[in-house]
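Presented below is the structure to which this report refers.
One protein chain omitted, others in place.
Each chain carries a letter (A and B) given by its place in the written order, and its residues are counted from 1.
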Amino acid sequence: MQIANIAQPTSSKVPPARFPRDQWYVAGFSSELTDQPLARTFLGEKVVLFRTGEGQAAALEDRCCHRSLPLSCGTVEGEGLRCGYHGMLYNPAGQCIEIPGQERVPSKAKVRSYHLVEQNKMLWIWMPAREGSTPGSAPPVYPFHEHPNYKWGSGMYHYQAPWQLIHDNLMDLSHLGYVHLKTIGGNAKLHMNAKMNVTQDGDHVKVVRQMPGSTPPPTYKAAWPFGDKCERWQEIEFHLSHLRIWTGACEPGTDAIDDPQRGGFHMRGLHGITPETAETCHYFWSMASTRHPDMPENIDEVIRQTAFTFDEDRVVIEKQYQNMREFGERADWLDIHVDVGANRARRVVQRLTELSEASKA
Amino acid sequence: MQIANIAQPTSSKVPPARFPRDQWYVAGFSSELTDQPLARTFLGEKVVLFRTGEGQAAALEDRCCHRSLPLSCGTVEGEGLRCGYHGMLYNPAGQCIEIPGQERVPSKAKVRSYHLVEQNKMLWIWMPAREGSTPGSAPPVYPFHEHPNYKWGSGMYHYQAPWQLIHDNLMDLSHLGYVHLKTIGGNAKLHMNAKMNVTQDGDHVKVVRQMPGSTPPPTYKAAWPFGDKCERWQEIEFHLSHLRIWTGACEPGTDAIDDPQRGGFHMRGLHGITPETAETCHYFWSMASTRHPDMPENIDEVIRQTAFTFDEDRVVIEKQYQNMREFGERADWLDIHVDVGANRARRVVQRLTELSEASKA
Partner (left out) sequence: MQIANIAQPTSSKVPPARFPRDQWYVAGFSSELTDQPLARTFLGEKVVLFRTGEGQAAALEDRCCHRSLPLSCGTVEGEGLRCGYHGMLYNPAGQCIEIPGQERVPSKAKVRSYHLVEQNKMLWIWMPAREGSTPGSAPPVYPFHEHPNYKWGSGMYHYQAPWQLIHDNLMDLSHLGYVHLKTIGGNAKLHMNAKMNVTQDGDHVKVVRQMPGSTPPPTYKAAWPFGDKCERWQEIEFHLSHLRIWTGACEPGTDAIDDPQRGGFHMRGLHGITPETAETCHYFWSMASTRHPDMPENIDEVIRQTAFTFDEDRVVIEKQYQNMREFGERADWLDIHVDVGANRARRVVQRLTELSEASKA
């Protein structure tokens, strides 16, 4: 059916979405998929996530091929998803398998499907550079959602800002002393003056910062019986689809801060940042922490303070982006010493975006 | 006065409004015009409706020719409408007849007026293809607002969707089994499998569907003492400005479902759908129903359930359109068996739109 005499949908204000593709991105947490379909947009593509009666997680284009109602307005039914307007039923491969009242189902009655893998309590979606490109590897493994030494919790934010501004924020934790004084901040000057070591291995960028002689910040004191001082570390790993941030502190003198097997209070953060559009993104995070044997179970308090902390970041980053939009091309950036890691991550994103664009052509 | 150094109003995002013109459209119900002017936009044109002291309904361009305040911000005064800024008074023909403090009223002190006819408790407005084109005929007659066998009530919705999506919805009632299970739905498969008969007479399209052996749905049971089964019918007539939908059911064996004079429970729906802009519309509806002699007066309950039902449609259609906008050109439509009537109506709208465009040139 030609729909020419319907009002042509007006062009969106959002610039064309250029992102690294042929990549796994975090689509959500396993716990989000219950008996209702879930609508979410990734890299500019509207997707419906659902779990079949047999428990399989699936992802389809969020649009019935008949009259364009979002399939996420429909209902999960046995092996598939049924549209809520005229009842067309789709299987997890996107093929329509029933048109009520019509004997023949044409083969072109179908919608696009996406590779979706459930692993480590997370949902990973493969965003192809072009139709038919398939994953060459499994999604990344993340051990701390199933590790005996850690308890974890999670949360998510929708950001009115491009995904890379969150990379910038996380690749340089020196902002803690200005933005997060109520939770994990600590002394601003100590953070800014700490020696920072940046290394790169292929598309992974690592930033390590150590702050011996730190005063333990509020979250740390709530979770571990620190005295006046502690030895803090921050180890930040940038991967294209997510960052892994290992922060923590050990008591002065008791542990070697450089020992990979060190004890003390650990916070293992996963930060899955998935573009929604060119100007918005999803931020899926989890935080796993260790527990001191003499302290009561603290994970709920750690998660509460983490959520509070990450919300402070969201406020800052959304204000930053709004200002960038308003200043437009006049908003040039001056680099300072703390930007080394973030700028390397930007170059990785740029290179992989260009690769994707070339592979589209 | 040149107003060049005022900020030029920015161009609207809405595509140019192309509609069938030289047509009567529903502008509202008689009961809406009291002692206050009423602002409403039809086919992209801002109109103020008002009723003079003598009771005449009138329609003008909603803009004072002095400094552009909407005339709907003014007050009805005797034979005319007075602007709320500097007090210019307009008569129902759009001519300014008083400029306070100024002796002479220039002849160009005027605004556009519209042909407005009040008939069958409704207001019909003539939307010309070009200035000066006048109605060649009276507005359509609708008998069920003044019929001794029927009681009626009415309502209206503002839609964030183009008018034709409502045509599509109403021309194919097979969606009842998926969208309206709480009121007039009934068995989905029975609806989808029912034989549908589509005929056309000039610009009128008629869709008839009969469903003998139906289980009476909630609204029907609330209004008529049906047993387990009833014989349902749906007769839908598409006119350019409105649809007339005659639905109902008779008791099995007692009435010939094909008899035009048949009894039973009748619902006579008027659906006046008037474009507001290319992307929005007004939906003025009334519902008239018959009453069983052994049942208490039921029109209030019928209207309540009808309003609920039509609101379900609104939610679906607005989500559909939002998705069409977001998918843009990728949102092609696959036709199925139920679309025959709706597609014929679309061809009528397209033909009459092209006619109007040609007549403008």
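Note that in this section a residue touches a chain if its C-beta (ideal position, glycine included) is under 8 Å from a C-beta of that chain, and two chains touch if they have at least 3 such contacts.
From a predicted model like this one, the values you see are computed outputs, not experimental measurements.
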Of A:A93, A:A138 or A:A331, the one touching the omitted chain in the full complex: A:A331
Residue numbers in chain A that touch the chain omitted from display: 13-15, 18, 162, 164-165, 168, 172, 174-175, 177-179, 188-189, 191-194, 278-279, 316, 319-320, 323-328, 331-339, 343, 346, 349-350, 353
Sites on chain B contacted by the missing partner chain, in the whole complex: 1, 3-12, 46, 62-63, 65-70, 73, 83-88, 99-102, 106, 108-109
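Basically, only the chains that are shown with their structure count from here on.
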Centre-to-centre distance between chain B and chain A (centres being mean Cα positions), rounded to whole Å: 46
